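One protein chain omitted, others in place.
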Amino acid sequence: MSVHSHAAPEPVGGKLFNTATFILGILVAVMFAILIVRFIFGLGAVTNLNDGYPWGIWVVVDVVIGSAFACGGFSVAMLVYIFNKGQYHPLVRPALLASLFGYTLAGVGVLFDLGRWWNFWHILWPTYANPNSVMFEVALCISAYIIVMWIEFSPVFMEKWGMKVQKQKLEKVLFFFIALGTLLPMMHQSSLGTLLVVMGPQVNPLWQTPIVPLLYLLSAITIGYGIVLFESCVTAAAYRRQIEMHLLQPMAKVMLGVLAVFVALRAGDLIVRGALGHAFAPSLEAFFFWLEIGCFLMPFLLIGSQGARRNPAMLFLAGCSIMMGGILMRINGFLIGYDTGLGVDHGWNYFPSIAEMLVTIGMFAIEILAYIIITRRFPVLPREEAQAAH
Amino acid sequence: MPLAIEIANIKNAKHSTETECRLVADLRIKGKLMANQDLISLETDHRVEETAERLGMSRREFLQFCAAIATSLGLPQGADAAVAEAIATKKRPSVIWLHFQECTGCTESMLRAEHPTLEKLILDVISLDYHETLFAAAGHQVEAARKTAMEENKGKYILVVEGAIPTKDGGIYCKIGGKTAIELLKECAADAAAIIAIGSCSSWGGMPSTGINPTGSSGVASVLKRPVVTIPGCPPNPYNFMSTVVHFLTFGSLPALDQLGRPKFAYSRLVHENCERRAHFDAGRFAMDFGDEGHRKGYCLYKLGCKGPETYANCPTVMFGDAGGGTWPVGCGHPCIGCTEQGVGFEKPIHAMAKMKNIEPSVFLPRIVEEKGVGSSLGSAAVLAAVAGAAAGAGAMVAKNLGLSHKAEELEQAKNKGQKANETTEV
Partner (left out) sequence: MALEKTSRRNFLKGVLAASGAVAASVAPQQACARDTLQRPPEGLGLLYDATLCVGCQACVAACKQANDNPAEFNAMDKLWDTPLDTSGHTFNLIKMYRNGTMEQKDSELNGFSFMKTSCMHCADPSCVSACPVTAMFKDPVTGVVGYDADACIGCRYCVAACPFGIPKYQYDSPTGKIGKCELCRHRHDEGHYSACAEVCPTGATLFGRTEDLLAEAKRRLALKPGDWATMPRGRLPAQNETPEQAAKWKGLLDQSYEAQVGNYLQHVYGEKEYGGTQVLKLSAVNFEKVGMPNLPPKSSAATSETIQHSLYGGLIMPIAVLAGLTWVAKRNVVADDKAALSLSPSPASGGGAQKAGGKS
């Protein structure tokens, strides 16, 4: 019985080359072709970035949203190791894997966007450090977290390659990395929101608030659970595996709890700051605000009842809805609500170019491709029990 | 690109081009009245030969001069021939030249225009019947000559006035032959075909009218209470006067004038607009002091008080003294003092800063808000829509499949319920 909840992970197996991986491979190749152009001719050659919108989708989607999507590992690890809900343990590895790729790619994605990328090491070099900078903190934390996550995930490789001694040694100190792996995302996920603060009135009051770090942290945690719901369902569908309903159901409830706190804080903050008026202005910002809020409220409708939570379709949709809310919250803050709030309109326009979008798509393609390869060849997903068990 | 369109528009700049267009149209009508011969056909005309000889020029020089006059007036092709013909054949118009409160600078400058020998031309093209400076005779003799000329050419003579007219205390501050300037002016103006006020003094009062204006110096127009042609300047450019007279001679009418009576061909552009130093102004290179590096390098004199930006005159294009390029005040390194502009010349301190009259916005200046950056294109919007659509579609498919399997499971569970006690997990 306990074997069920603690099923040892093992490779899924199967062919690596199929239609899905082929298409993903093409998307990745297209991305590299565009990136060659970007590095030879500059950002302006492939992106629609401009000085009114210096951060486009490469930053907002690939890094800010990408890393929030990669919060599954952190959210589940927190649940398992900090809140001691050991039953969720089987979810840790797959979630950690997705996080690992999400973050590693966010880190690499930053390099594509950096105008002077060859100086990237400056951010880790003490003489250049500016501890006042939120960006500095984010960059440092993400870099550290990527390393920590590789350490957290390394037992998988050690198992595969039979490095038993090393694995045992590592596991003795793993708790420290788990603690660090919980702290670091808390720090930078909140700071990703704090990035907005220094932009001042350029960001619409609907998204500009002193408690923005807390909002981003809470939303990152809920997105983490959302992405686990999403991933579990999609993996189950794709690999024709059993869905871990007995784990997802209670986790969905935890997610709703955090989400409720988040929505309450979000609403309370808007009311206290008197910014709610902006939500009723006939503007694009207000429309996207309500869209965002709608996405965050949708899970309550979808899986508010216990019966609904038993339906994997509902869990999946709730996960999607939360992810959508997270996407919107970040796009709204950084792009749609940027430079149009109390600031003077400077007449800037931005919409990602096709090449820009293809790079972002390529980044997600890499992520999915690597997830497929690793889960098929490395012990990540829990061992599938005989169907007869149910 | 709105800016580009506006820049295209500026090429038809309202102000000056409009003037020129009207002038050309004007002359087209006049052109029908005149002998529209071309200059080449006049080459062999004996009258041209004779006139050139009379003026002390070669035939070629004379024709060049006529062409130059026609050009400076902005006349269309063929007008040069008309000018040459008019000068050669028309009866010289009688000119009566009055001097009041003046320094004779206008006359002096006229006499020193020498390329071609302008004073000869003046004396031969026009019949100068009264001019105090140039007449050898004096006293009653000259006054009698004036009266005779006026009677003989009643309604046909040209009256030229040099110097301001004092109006205070009955005009007693300037008297000639016992008559005040006012009386003389009124007497001569009565039967004149045209009145030309030469110099700034006669144009609006000029230098004698500055400050407290102790003698009540006024311009011709304000004394006669009728519009006259004014050729302001201190001294005015002789070509501007000459061209006006030749225009009258050729077409029997005066050239187009602005609201101050100034011929538009000469006074429709700011000195600043055609200034040879304009490029330095635009680039922000200024002479700061007389003799400094910038001054020696020929930089813009605006900071030394140049009034070019608020003075209408053709000095930068016509220049002075016929001695070649650069011979005009700004060209010589002195700021324009705005002598042709009432309220500027003699009024503002020479080194006080000029008011920019043409800060009528440049089209090159961007607006506060300019549309910048690239919005959505058909392609990029389509790609985004495709991604969103694919994601939504895939999501819907996954949800549907999950829903179906869930239903099947529920059914199976319901079936099993009877056989096996199903403990519900509390969550």
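Lettered A and B in written order, each chain numbered from 1.
Note that a residue touches a chain if its C-beta (ideal position, glycine included) is under 8 Å from a C-beta of that chain, and two chains touch if they have at least 3 such contacts.
This is a predicted model, so every value here is computed, not measured.
For the options A:Ala33, A:Val108, A:Ile151 or A:Ile211, the residue in contact with the chain missing from this view is A:Ile211. Of the options B:Phe65, B:Tyr267 or B:Phe286, the residue whose C-beta touches the omitted chain is B:Phe286.
When the whole complex is considered, the residue among A:Asn18, A:Asn130 or A:Gln306 that touches the unshown chain is A:Asn130. Counting the whole complex, the residues of chain B in touch with the unshown chain are 1, 3-4, 7-8, 281-286, 288-289, 300, 302-303, 305, 349, 351-353, 356, 359-362, 364-370, 372, 423, 425-427.
For chain A, the residues touching the chain absent from view are 1-8, 39-44, 47, 49-52, 54-55, 78, 80-89, 110, 113-117, 119-120, 122-123, 128-137, 139, 155, 167-168, 171, 174-176, 178-180, 182-183, 186-187, 190-191, 194-195, 197-202, 210-211, 213-214, 217, 246, 250, 338-339, 342-344, 346, 389.
Just so it is clear, only the chains that are shown with their structure count from here on.
Centre to centre, using the average C-alpha position, chain A and chain B are separated by 68 Å.
Those residues of chain A that touch chain B in the shared complex are 48, 50-53, 233-234, 237, 243, 246, 249-250, 253, 306, 309-313, 316-317, 320, 344-354, 357-358, 361, 390. Remark: chain B residues 369-377, 379-381, 383-384, 387, 395, 398-403, 405-406, 409, 425, 427 touch chain A in the complex.
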